[in-house]
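One structure is given here, and the rest of the page talks about it.
Every protein chain except one is present and positioned as in the full complex.
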């Protein structure tokens, strides 16, 4: 299975009926494709919409209905639109149950860095800092390693997105939680062993007695 | 002429086309009756309405359309309703051009006391403190004296409504401004002499060379 | 959002709870919920409400039944019973400016620690509060306000819980619907999904925990 699809499918299993969910760009966006049809999840687009729907049919797109990247989307029946003050009131105020974000690094304490690489990539943090500070649950969806280097690090070398630790990291190899504040291997991807995960992880991982395989 | 009508008519002359105006309860409410029909003034009711209209015809009142005292009102074409955060955003943010409020005391420095009499009247300040802090222009509309005592005092003995001085006081006897921060007699009511005003005013008044009579 | 009977909804509120109640002089107040609070005699309440309405109307019913032990409000001058109970020290009352009241609740609902307001600087309201200077101007630090329950009255609610409000009955309802652990709503009309256009929704469905069902 494609690594991105493993991640998206596993993250989708974290969502519950009635949840208000905000998906970041990249892999997180894919999560919406794997939510079971009977699960009533509200997706928020932080540019001012709850109830985002799929990409419109040919010829149906409206220029004033877009996602946070400016791309046409649709809205489901029961959608609500609002201004940016409300949108971030929802985010900062703890009304977003789950946010799924991409990551550059997550460290052993659960700190996330995902918004800049000094001297290289300085796009601005957009809504990421508010999402990590305010959402009830923060899930990072990212590849376990990039260019052979672990993205689960001992200590973030890149600027942090928030002082608040994330709740869960889902990669193509593993699910990592932060029970008692320390990175803990919760699950491994299908066909991936604990030793294999440890070998490609820079951070020290707490390994429980049993580490089940991801259900997808 | 009834003293209250003198005050209301004189205050009405302070309003300009396009002004957003908030009228307090009591004498200020009467001001709306004396605005010329060709003057397009927006009246705000701080419970969430711009475009307040007259008391509805018999049988036309709606229980969800009221003034800040809970009494039925109507709305003019082009009215707008909003929540209390917006209503006080308008007030505090300087978007209200003129507020007209009642007063218990105004002192020589223009400070207003109008919300409590310690040990006697403790209703709460409602919107008064925000209105005096935030409106562009604050006009106090009140009787010059109550029970034989001047309400234009040297120094307020009652708790202040705001540290910000008011702009104009209109009474049944006089119009008092605060040019250079000091109470100044701007106009006298029809048939009232400067000496008469000074005799019933506790505060020291600056008296300009000419003091015209109020136009009503 | 879960549809619920008014009896079940109020049964969730313990005596001594903190409740925010929407409405301005009883306009836009969830009367059915308050009637049931009185019937179930939920006492010792901490009430956060703009005013005390009038006896027999809106939150005035809670004072009629002497169920309030603490009150944060902006104006209670039109309810003599609330005044009496305050002057007899039966209720601890915190009277604050209306713009401050709504911003504190909004801050509570939007995850802000507080706001800086010019309102009240140099008055009794400033007593015991931090004064903070920004660009040479002084502001009071007013902190966020939340409650365990928000009792909200809407005009339309759809089956998902999206809400609209009517005319001056909107007032404090939308901000309170964000600032409590549990949000319980009454609506004048319950309508199918899609009846409320997305641009007209004021309180999005995920904010509503319980909607009082008809009948």
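For clarity, chains are labelled A, B and C in written order, and residue numbers in each chain start from 1.
The rule is simple: a contact is a pair of C-beta atoms (placed from the backbone, for glycine too) under 8 Å apart; a residue touches a chain by one contact, two chains touch by 3 or more.
Everything numeric here is computed off the predicted structure, so don't read it as measured data.
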| item | value |
| --- | --- |
| Visible chains in contact with the missing one | A, B, C |
| Touching residue (missing chain; options A:59, A:123 or A:148) | A:123 |
| Residue among A:7, A:32, A:75 or A:139 that touches the chain left out of view | A:75 |
| Residues belonging to subunit B that touch the chain removed from view | 18-20, 42, 49-51, 75, 77-82, 85, 88-95, 97, 133-134 |
| Where the missing chain touches subunit A, by residue | 45-49, 62-66, 68-70, 75, 81-85, 87-88, 91-92, 121-130, 133-134, 159-164 |
| In subunit C, positions touching the absent partner | 103, 107, 110-118, 132, 134-135, 137, 139, 141, 143-144, 164-167, 170, 198-200 |
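Basically, only the chains that are shown with their structure count from here on.
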| item | value |
| --- | --- |
| Chain closest to the assembly centre - both centres taken as Cα means | C |
| Chain located farthest away, centre of subunit A as origin (C-alpha) | B |
| Rounded Å distance, subunit B centre to subunit C centre (Cα mean) | 29 |
| Separation of mean Cα positions, subunit C and subunit A [Å, integer] | 34 |
| Mean-CA-position distance for subunit B and subunit A (Å) | 55 |
| Shared-contact residues (touching 2 or more other chains) in subunit C | 106 |
